[in-house]
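Only one protein chain is missing from this complex, and each of the others stays in its spot.
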Amino acid sequence: MDFLYSYIILAEVYVLLGLSTNLLVGIAGIFSVSQAAVFGVGAYLVAHFLMAESLGFIPALAIAAVACIVLNILVTLPALRVSGDYFVVTSFGIQLLATAVFTNWTNATGGANGLPGIPPPDVFGLPIESTGQFVILCSVAMAIGGLAFWLLMRAPFGRLLRAIREDELAVAAAGKNVLRAKVSAAALAGAFAGSAGGFYATFLSFVDPSSFDLDASILLLTMVVVGGARTLAGSVLGPFLLLALPQVLTLVDIPTSIAAAMRQLIYGVLLILFMLFRPQGLAGEKL
Amino acid sequence: MVWLQLLVNGLVTGSALGVVAISFALIYATTKIFHVAHAGVYTLAGYLAWSLVSHGVPDVLALLLAILCCTALGALIQHQLYARLERRRATHLVVLIASLGALAVIQNVIAAVYSSNILQFPVPWSSRVVTVGTLRLNWAQILTVVLSVLAYAGTMWFAHRTILGKQIRAVASNPFLAEITRLRPQRIYVIVVAIGSAIVALPGVLVPLDLGLQPYGGVTPLLTATIAMIAGGVGSITGAFVLAVGIAVLQNLSLLVIPGEWSIGVTFFIFVIFMLFRPTGLFAKAR
Amino acid sequence: MIKVQGTRRAFAAVVTSVLLSGLLRPAMAADETIRLGAILPLTGPGAVVGTQEMRGIQFAMDAANAKGGVQGHKIEVIFEDNQAKPDVSVLSFNKLVDLQKVPMIFTGYSGPSLAMAPLATRKKILMINAGAQSDKLTKASPYLVNTLPSTGDEVAVMAKYLVQQGKKKAAVLFENDAAGIGGRDDFLELFPKAGGTILAQEAVQFGQTDYRPALLKLAAAKPDVLYVVITAGMVPLVQQLKQMNPDFLVAGTTFMADPAAIADPASNGIIHTQVQIDAPPELSAAFKAKYGDDMDFFARQYYNAAQIMLTVIDKVLSEKKPVTGENLHDTLFAIRKFQGLIPMEFKSNTATVPIGINKMENGKDVTLLQVTAE
Partner (left out) sequence: MLLQLTGVAAGYGPKTVISDIALAVEPGQIVALLGHNGAGKTTTLRGIMGLLPLRAGAIAFDGKALDRVGVADRVAMGLRLLPEGRGIFPDLTVAENVEVVAARNIGPEATFGIADVYKLFPVLDERRATRAGSMSGGQQQMLAMSLAMLGTPRCLLLDEPSIGLAPNLVERMFQQVQQVCRSHGMAAVLVEQNVAAAMRIADRVVIMNNGQIVFDGSPDEARASNVWHYF
């Protein structure tokens, strides 16, 4: 069962990240390609506190979430100044900068060696050690995240965000505070990404920069788009599907020497077909 | 005299990077597509030339054939992928992800056919060294600078002196007017991606001639070139070229003051700061 | 309601696909085939090394199966691509162990191996690493066995040799990943201990083959010797070194011994430590005939590791014991001494093998001296 469990746990962590990305990209219209960087900061912070045994899991997670709120506001600030593709490229820059810091700030992150031996989490003194318990923990986290997202989308704030995405000038002209709305969306997205990092670090008990690089950020975007932008169902479906896809593709029988490349190739073809024939994703609204 | 050799090396890598930047700038300014698959075209050029040279095709002919194949591939991507997405009114995000899919396809076809090993061109002359004073350059580097500068000059001449070049700039400048003055923007898009792909094939062959071929090696040069394009001001060929050279020189010279592992991080840090204060780029024209 | 239906259908697709991926293969488990796993980077930048490792394993298994397998059992190795990422590795590990019931897994790369090590301990799955040399791997798990010494052993040999040769001022060029940093750290500790001084160090990214800026900066420090810890891209490195016309000695680790680099005249005079693992010429030729590439260090290492596994499985089967991770582990340490491509002894989780110092000369790699590291 551990395979299924570990699949579910990782998918649930990615659902939190998917919600974060969806909130920023799908709903607030801030096209960020640096969510993996924020995710990484959350993971390293929780790892740090647990390895130093200075804090329990829940307080560590809270601190990581708060730090990532601040960080995410900072990294999305350029979006207020530059728009469209300019921000995408700036965001690429932020992501590559973060990777450089994760790889080279050896004292804090262990550098390219990573941090092995992160202790398992505890919930108010109750240690979470088996994969089964971990599934429960992550499911609860995902449920809370999903509920928050769902409630938000129904609240006036959600409608305001959507209106901003449609026509920012009109919303600003109507006297609404666009800046505050965008910053709030970025803050919430940061909290999601930071806590996802905490679950990720403690589940794997190991973190290194390769989990938080540009590829990871792009995977997140792909998850959101394939699942469906701007909907809760989309944010859940995308991670579950895209994490399963490589596993399913291993069933395709290909000569071993080129199998892995062929699977990545099929993945690319599927992405293209998806964008051509179902660009709104499985359960999303039209982008 | 380390700085002099570093400076010259920076100029060499920068000129090749500059050609990548102008090819991407040409495509991006006209189609507004964030053509990530361009990195795949760049990589493919080298592998095609390598195959041809390995089969005894003369070096110059191999280069020309590689350029020709890339031209066709570029036209194919625009015509079969981007144009279809455009007709379906796909958003930027959808097009970007489809482009990532195309990149995955190209890279992994290469990996499946050629394996992931770093391949060296079987051309002994390329690593022969020429000494000028204290400077030591090999023929591959010299050829890179000469042909890159020629490519830049050729592109400038093409864009400003030929009717097709002017039409491309017209479409980039006002696609709506181009539509109603029968400039046939859709056709121009195919042409411009084809030309951009032809141009990028040049550094795609020259750089691996010196440094070897890797199937996944195209993304970093493309991202750096993109940053050069944005910092140089979208639409400015000179801006893209000069900034690319500048970035490469900066990265080389930065080693004199900081450890090398930070040079990429510092580059992107400067870029992010730059974007906050001068988001339209250095060479952007007043609008 | 169309959207809801679409969602449901997609959910069904996910669940079905997961179940399918689990159910299809074990359905074939009725035959006598013994399945092993291998989790290696087969796509992405790390694939340079991972592909060769995969070929080494597959080459050994194909040969064994062609001879009828081990006591009538065919051996199949299921390869998983982890793209050198720890999270994918953990998924792959659980998948291989839960669904394919493999008793042992070949790994490489420090990060993924470290991420999987706790799982190996908990589930008693034997992991064999024949490629990564991070010092942390030596103590990561009792179930993680390294068939090559950690970089520390190689560095110790080289540091002593260099000082003996009067090369007391060194600069270090290292790859900015676990393997490179491990080697650098060892050198920074062991070279001064042997009586040398370190003048400068510079990192390069994995897979980045423009070494010129780093080389120029290191050369400016005027060292007697440049110590190189890089795992891939040797040909560009030796060519760029040659281009500089250096007045210092270049020394490296086993990774230096890329056949293409040795064949390149630019590599003349470079010395390196070599974890002794020679392939007989007919084996190399058969490998090259099959894959079109030389059987490099990694291919030989994993070929050798696969041979070790075949020996261990043979013993487990002849003792009529089930092929479990625990039995494989215990039997491996019971046999202890192996005679694969090289003699190898497991006094701990990390093999003790002879280490030589080689010099590249006119397209050949000549052994200068040989020691056995402790």
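In order of appearance the chains are A, B and C, and numbering begins at 1 in each one.
We adopt the following convention: a residue touches a chain if its C-beta (ideal position, glycine included) is under 8 Å from a C-beta of that chain, and two chains touch if they have at least 3 such contacts.
None of the values given here were measured: they were computed from a predicted structure.
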| item | value |
| --- | --- |
| For the chain not depicted, the shown chains it touches | B |
| Option touching the unshown chain, where B:Lys32, B:His92, B:Arg136 or B:Lys166 are the choices | B:Lys166 |
| Those residues of subunit B which, in the complete complex, touch the missing chain | 163, 166-167, 169-170, 172-174, 176-184, 235, 285-287 |
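In this section, only the chains that are shown with their structure count from here on.
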| item | value |
| --- | --- |
| Contact graph of the chains (line, ring, star, complete, other) | complete |
| Subunit B-subunit C separation of Cα centroids, rounded to whole Å | 35 |
| Centroid spacing, where centroids are CA-atom means, of subunit A and subunit B in whole angstrom | 31 |
| Where subunit C touches two or more other chains at once, by residue number | 43-44, 47, 51, 176 |
| For subunit B, residues that touch 2 or more chains besides their own | 108, 111, 115-116, 259, 261, 264 |
| Parts of subunit A lying in touch with subunit B, wherever the complex brings them together | 25, 31, 77-78, 81-82, 84-86, 88-90, 92-94, 96-97, 100-101, 103-104, 214, 218, 221-222, 225, 229, 257-258, 261-262, 264-265, 267-272, 274-276, 279, 287 |
| Subunit C-touching residues of subunit A, taken from the complex the two chains share | 1-7, 10, 103-104, 106, 111-114, 116-117, 200, 204-208, 210-211, 215, 233, 237, 240-241, 243-248, 250-251, 256-257, 259-261, 263-264, 282-283 |
| For the subunit B and subunit C complex, residues of the former touching the latter | 2, 5-6, 9, 13, 108, 111, 115-118, 120, 127, 129, 136-138, 210-212, 214-217, 220, 251-252, 255-256, 259-261, 263-264 |
